[in-house]
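Only one protein chain is missing from this complex, and each of the others stays in its spot.
Up next is chain A:
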Amino acid sequence: MAIKVHGSPVSPAAKRVLLSLAEKQLDYEFVLVDLATGQQKKQPFLSLNPFGQVPGFEDGDLKLFESRAITRYIAHAYADKGTPLISEDPKKMAIIGVWMEVESQRFDAAGQKLSFEILVKPMKGLTTDDAAVEQLQGQLAAVLDVYEARLGKSKYLGGEEFSLADLHHVPIIANLMKTKVKAVFDARPAVSAWAAALLARPAWLKINAA
């Protein structure tokens, strides 16, 4: 199979890629990388991602890492298949690009750490740092205040259509909704409705059912 994703089903970054493939209705092979034994830090995986992180991606001869670069590639290479994830209009694409940066640097900064503290640490036998959780929740709340204003004016973050700007959030939102951080989303009606719509997308349900 031409498209291969190397990763783990628990990795939000890997899920970001799987979701974009599902939205595009593309076939792919999933190659399991065992994070528990540190397989991602060894060869042969390191040849795919020298930073030793999942996911890695192949499409024929092309090899890529960094989930958000992979999703961009998928969105462009398969623009005519499945759900459009980008815009051909340069100004519309630029606005989508703004909110992709916001997700990557502001939302994920708090969201990914919260997910790690609350969900991942206990699985590894470590103790959640409650003070850090409080601080990170505050950080996330400030970001979601900006989202609330934005989503009051625009159906999706990048504009009136679903795009990568929304898609990139889904794995971490899904994780946080399983925790007390759900309250931060619920307190903001536009954000809450947007998050619910994302988690109800058939492509997301499909990759989680597998």
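Note that contacts are C-beta pairs under 8 Å (C-beta built on N, C-alpha and C of every residue); 3 or more make two chains touch, one makes a residue touch a chain; residues count from 1.
Just so it is clear, contacts and distances are computed from a predicted model.
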#### Entry: Listed names "Sorting nexin-7", "COMM domain-containing protein", "Guanine nucleotide binding protein (G protein), beta 5a" or "glutathione transferase", matching UniProt entry of the absent chain
"glutathione transferase"
### Query
Of A:69, A:132, A:183 or A:205, which sits in contact with the chain we cannot see?
A:69
### Query
Residues of chain A in contact with the chain that isn't shown?
50-51, 62, 64-70, 72-73, 76-77, 90-91, 93-95, 97-98, 100-102, 104-106, 143, 146, 149-150
